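In this view, the complex is presented without one of its protein chains, the others remaining in place.
Coming up: chain A.
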Amino acid sequence: MKRLIIGVLALLGLATSQPSPFKARLESAIRSGGDTYAQVLLSQDPAQQLCTQYRGQLPPALVPQFIQAQKALIRYPQGDKLLGEWQNGQKVFTDPKRGNCYACHQGDSKELAYGTMGPSLTGYGSRGASEAVLRYTYEKIYNSWAYVPCSLMYRGGVHGLFTPEETADLVAFLVDPHSPINQR
């Protein structure tokens, strides 16, 4: 009996470790797109896999552990200093290869070429610079999926598009009263 159960379990394990015919077909299609393309598409992390599988709408039962796993990915700057230099934050915010924040957000009111997919960040500093605001802003920028699973906003810190220190600079760009974000 025991042997039978082990046999069935082994078979099941074998069955689940084999990719489905669709997965295999998808993988071969992706490989036909070339090595560099395939390398990125076939190395999704577990969170990207879940967001793909559920088309961006996680079942509520999966949300708590998803958020917990994303929170665990957040790294903080030396000495937990969440407020950096707004001037450097502006550079990272604007750089298409780094933050690229203008793709989706309004920022400095002088910049007219801004996207509208994310909420406007102009005047963000009006919510003050309390510890709670700084921490939320920092964590949201570093890993947005720790707050909204599968959101459009990418996990810039997690993917190394900016360092923890630069994340603190981005926080400063948003909350510092002297930053152009908060000038009218």
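FYI, contacts are C-beta pairs under 8 Å (C-beta built on N, C-alpha and C of every residue); 3 or more make two chains touch, one makes a residue touch a chain; residues count from 1.
Quick note on the criterion: contacts and distances are computed from a predicted model.
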Chain not displayed: protein name in its UniProt record ("SoxAX cytochrome complex subunit A", "Nitrogen regulatory protein P-II", "Indolepyruvate oxidoreductase subunit IorA" or "Inner-membrane translocator"): "SoxAX cytochrome complex subunit A"
Touching the absent chain when the full complex is considered, from A:66, A:93 or A:114: A:114
Residue in contact with the excluded chain [from A:19, A:33, A:128 or A:177]: A:33
Missing-chain contacts mapped onto chain A: 22, 25-26, 28-30, 32-34, 36-37, 39-41, 43-44, 48, 51-52, 55-56, 102-104, 112-117, 145, 150, 152, 154-155, 159-161
